[in-house]
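Below is one structure, written out as structure tokens, with a few remarks after it.
Of the protein chains in this complex, one is absent; all others appear in place.
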Amino acid sequence: MVGALRRLRQEGESYQGVWSWLTTVDHKRIGIMYGVTAFLFFLMGGIEALLLRIQLSSPNNAVLDPDQYNRIFTMHGTTMIFLVVMPLSAAFFNLLIPLMIGARDVAFPRLNAFSFWVFLGGGLFMNASFFTGGNILKGELGAPDAGWFGYAPLSLQSAGTGIDFWAFGLLILGVASMASGFNFIVTIFNMRAPGMTLLRMPLFVWMTLVTSFLIIFAMPIITVALFQLLFDRLYGANFFNFEAGGQPLLWQHMFWLFGHPEVYILILPAMGIVSEVLPTFSRKPLFGYPFVVISGLAIAFMSWGVWAHHMYTTGLGPIANSAFGVSTILIAVPTGIKIFNWLATLWGGAISLKTPLFFAVGFISMFVIGGLTGVIHSIVPSDYQQQDTYFVVAHLHQVLLGGAMFGLFAGIYYWFPKFTGRLLHEGWGQLHFWLMFIGFNITFQPMMILGLLGMPRRIYSYPEGAGWEWWNAVATVGALLIGVSILVFMFNVVLSLRRNDQAGPDPWDGRTLEWAIPSPPPAYNFREIPTVRARDDFWHQKYEEDETGRPVPIVGGGAQEPEEEEHAEGEGHGIHMPSPSFFPLIAAIGLPIIATGLIYDAAIVAVGVAVLVVGIYGWALEPASE
Amino acid sequence: MSHTPAALETGTGLDNRKLLMWLFLASECLLFGSLIGAYLLYRGQSVVGPYPEDLFDIPFTSVSAFVLLMSSVTMVLALAAIQRGDQRGLRIWLLSTALLGLLFLSGQAFEFTEFNHEGLSLSSNLFGTTFFVLTGFHGAHVTVGVLILLSLLVMAWRGRLTQSQSLNIELAGLYWHFVDVVWIVIFTLIYLIQP
Partner (left out) sequence: MRRLVSVALLIALVGLLIGCAGADPDLDQNTFAPEGDVARMQRDILIVWVLGPAAVIFVVMQALLIYAVIRFRRKKGQELPRQVHGNNRLEYAWTIAPAILLLMLIVPTVAGVIELGRDAADDALRVRVVGQQFSWTFQYPDLTDAEGKPLTVFGLPGEVGKPSTGRPAELHIPVDREIGVTLESVDVIHSFWVPKLAGKLDVVPGRTNSMWFNATKIGSYSGQCAEFCGFQHADMRLIVVAESEEDFEAWVADQLEGGGAARSGAGEPALVSYGE
């Protein structure tokens, strides 16, 4: 089999169509695959969200039964976090990091492909659990039903294989995240173009670096916790078995020791994107660059010391609760620094009101609420009331949907022209923004009121007369509006790809290196590795500042160059790029097979191990390039 | 070959693969940290026996710890051999390292079987749960290490590991030493220091 595959591979770069995508090690193609896959999962998670909202739109509703509701809210949370926001961020890492630091690819292109295929396999594996509950057409779902947080002992007690799929799925996704975390740290440390010092790196590169470190240190903890859960479930171990002296709270400690850094893994990339979009559209450099960098580092460090604020009500005692209360209060300081600097970046600028800017400003606006409600939650005694209510649901969506997803959409509108060569339509883009922004506020601000009115989270229904009917109905309307806005976005993408509005290399008058090369970039990115002389190097190729600090265009500088390059020499002959490879895909396929075997039958494990071994050995033995 | 790491001057001066290995090992510290943490948290919390003091055979485990420690020495010798182009030495020391690793693993298998006979299993009590999972994870790491060593040995035998490829041995060595150090920690915290 290895021989046959090698022969296939020897056809080398002549792969066409689907084959070329299956074997690609090009960071841009992998980024696009990450993005498209994550968006499909976003639709899935979104449909799940709408089902939940429809169920809750009126009291004693019966669209979903409790069992279906529990499974769907579990999958909604898990999907949005692990299959949407993380991989969508990874899509941007892949697309942008080599371009922004002036490199031809990431440090380990095949490992990068492996990350993607493992992510895809893990996502499909986890969603396959829907089919394990019987006849799915009759509404018999088999998905996990213990929440995305999987608290033991409920997750031990849960019948069926849903939780096993969930735990193995997260383990597989962890492999993907860690592999890409390692890859991007090495890439950023080692592959920077000459002159690209750490303090000249674009903010997005910094946030990617910080996020990657959080990933490689947080993932092992959840890995151990998930193994412990699986040992308990499958082999009768006692980690969380209180009858044998085990402590259910150990799960919560480990889950949140991972889980709080995870929150910043989700938000920091979006913060990086916003820190790129705001300067470009304000036509001013990022205000207080070093402070924004340092506050990002500070957030990452502090994120390790706040986990127990998810556990205020578990009875940790006054000392622990006070300590974690204080650390949580203080993490607002670096977060505030970022917000002030973004505001100061806009201040005094010449702001072009384009879609990416709308989303970036929407991000700040919603993230302010997310941050403030975060401080509200940090106050331990009053949080005993808000914990596990819809107030928390509102808060986390302010941060993850109003925050992370708005930031990621800003990035999509901003860099879409770079990677497709076409501009997204402005009018439809702004319609998307306003529908989503209004829908978001109609959905989640009422949830704060619901929380204060005492509505707990994760209830499939509520009785008539609790005073929650009106706000729930409003929230459902808002959710449908968000759904419409996503349809508008999809329409816009299709329309814009067909409209063929050529973007050119530098449609926004950008500041960073990716705008110096053609759109879409050639496989080798840079014909010549650039030498970097300043922060926002590309901007300084185009403008110099006069005595008053106003930029003056340099005649013949910057922007014209790439167009010439595009026509100059055609395909980058003479530049050797890594060869395509099947082996990352093969190795990745092994993992879900092994997991399936561990749930059902040891014989399948052997098959999975064989596939994995073939993949790894083929990978190790093939030369990295011809 | 402009993209190959060796040809480029890297930002840190470290080879890409070496930096990757260091990062991986840093990440592994948290993996073993969590496992050891769970063991220590549950130490003395088992509600039924058998308890560690009934089972641990310190002299035996000391010998197997010594075996693993010695394998780090032979690993160093293997690296020294390839770096001075001594192919025969490379093969001998790689083989010795792998064999010492296998010896350690058989010791662990023997220990597991013995404990099992005494009534300790994954599900018998908290001690069984935490002990088998912790040492099992470590054993799995040693197993992977042995497989890597044997693969390198085959490559060396077929003449596919030249002096210029000494990095392969260095990386395997980093991993092997790490696994070794982890065992020293486990041996000290779990076997030697009894409350």
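In this document, chain identifiers A and B correspond to the written order of the chains, with residue numbering beginning at 1 in each.
Please note the rule applied: a contact is a pair of C-beta atoms (placed from the backbone, for glycine too) under 8 Å apart; a residue touches a chain by one contact, two chains touch by 3 or more.
The structure presented is a predicted model; accordingly, all values stated were derived computationally and were not measured.
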| item | value |
| --- | --- |
| Left-out chain, listing which of the shown chains it touches | A |
| Among A:Trp19, A:Tyr151, A:Trp428 or A:Tyr617, the residue in touch with the chain that has been omitted | A:Tyr151 |
| Contact residue for the chain not shown (choose from A:Leu22, A:Leu297 or A:Ala332) | A:Ala332 |
| Omitted-chain contact residue, chosen from A:Leu137, A:Ala350, A:Val555 or A:Ala602 | A:Ala350 |
| Where the unshown chain meets chain A, residue by residue | 66-67, 70, 145-147, 151, 153-154, 157-158, 242-243, 245-249, 282-285, 287-291, 313-315, 317-318, 321-322, 325-326, 329-330, 332-333, 336-337, 339-341, 343-344, 346-353, 361, 364-365, 368-369, 372-373, 375-376, 378-389, 449-450, 452-468, 470-471, 543, 545, 548-551 |
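Assume only the chains that are shown with their structure count from here on.
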| item | value |
| --- | --- |
| Separation of mean Cα positions, chain B and chain A [Å, integer] | 34 |
| Complex interface listing, chain A residues touching chain B | 104-105, 107-109, 178, 182-183, 185-186, 189-192, 216-217, 219-221, 223-225, 227-228, 231, 235-239, 244-247, 250, 254, 575-578, 617, 620, 624-625 |
| For the chain B and chain A complex, residues of the former touching the latter | 1-5, 8, 10-12, 14, 16, 19-20, 23-24, 26-28, 30-31, 33-35, 38, 41-42, 45-48, 122-123, 125-126, 128-130, 132-133, 137, 151 |
